[in-house]
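Please find one structure pasted underneath; my questions will follow.
In this view, the complex is presented without one of its protein chains, the others remaining in place.
What follows is chain A.
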Amino acid sequence: MPRLRPLLLAFSLAAPGTVCAEEAQIAVAANFTAPMKAIIARFEDDTGHSVKVSFGSTGKLYAQIQNGAPFEALLAADQRRPELLEEEGVGVPGSRFTYAIGSLVLWSADAEKVEDGPALLESGDFNKLSIANPKLAPYGEASVQTLEALGVEQAIEPKLVMGENIAQAYQFVDTGNADIGFVALSQVMQGGEIVKGSGWIVPGEMHAPIRQDAVILESGKDNPAVTELFAYLQGEKAKAIIHDFGYETE
């Protein structure tokens, strides 16, 4: 990257109306795809920097970073992986913060299926319940905690199907192969409303908070595009977008 800097500088000088525009290359957890695209569009307009994003599961992105992937920051779906990166000296100490807190929703593509979520889960009146793999995805872990809180985890086990991530858990429900599933509120919410099917937003006290942390990586610590993006993520403009997609912030 440093060797590219003069070239990037030359490009930025040629671009009108920008001061020292840089490029950031970051990795973002798949569940945050939609809000991140919206945030980046605003960020690029406001600052003139450009951001290249790779979306993927946190586990895969983490493994890629460990093996030399050229990312300058990671927006993870959990806290564990950014913490690990910090401990391993790959993440910049002190750069880590919670950029979003996820909400879980029991959702069906059928507009009338989910009226009373807990009652539906107890009745067993559905073919399959789709969740994200609890071993891999924080949303999956929260789903299992919710089932435990309701005391239905054993009754439901035979009907459980697992997606590798929350996107696949959603896909199983959206295609109708599973009647219901625990998905991220951000997947079904737009402008503060559930726009499709029917859902029950799981009360936050039924599961551990789904805190999504971001961390700057060593390769990105001197790149103003990265540090400014992190500041931007904590600003009001980005937070408004994040809330619109059903996440909470600190």
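The working rule: a contact is a pair of C-beta atoms (placed from the backbone, for glycine too) under 8 Å apart; a residue touches a chain by one contact, two chains touch by 3 or more; residues count from 1.
Just so we're on the same page, contacts and distances are computed from a predicted model.
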Chain left out of the displayed complex - its UniProt protein name, from "Molybdenum transport system permease", "Succinyl-CoA ligase [ADP-forming] subunit alpha", "Cbb3-type cytochrome oxidase assembly protein CcoS" or "Stage 0 sporulation protein A homolog"
"Molybdenum transport system permease"
One chain is left out of this view; which of A:20, A:41, A:63 or A:208 touches it in the full complex?
A:63
Sole contact to the chain not displayed, among A:40, A:162 or A:215
A:162
Kindly state which of the options A:121, A:136 or A:180 is in contact with the chain not pictured.
A:136
In the full complex, chain A touches the hidden chain through residues 57, 59-60, 62-63, 84, 127-128, 130, 133, 135-136, 160-164, 168, 171-172, 175-178
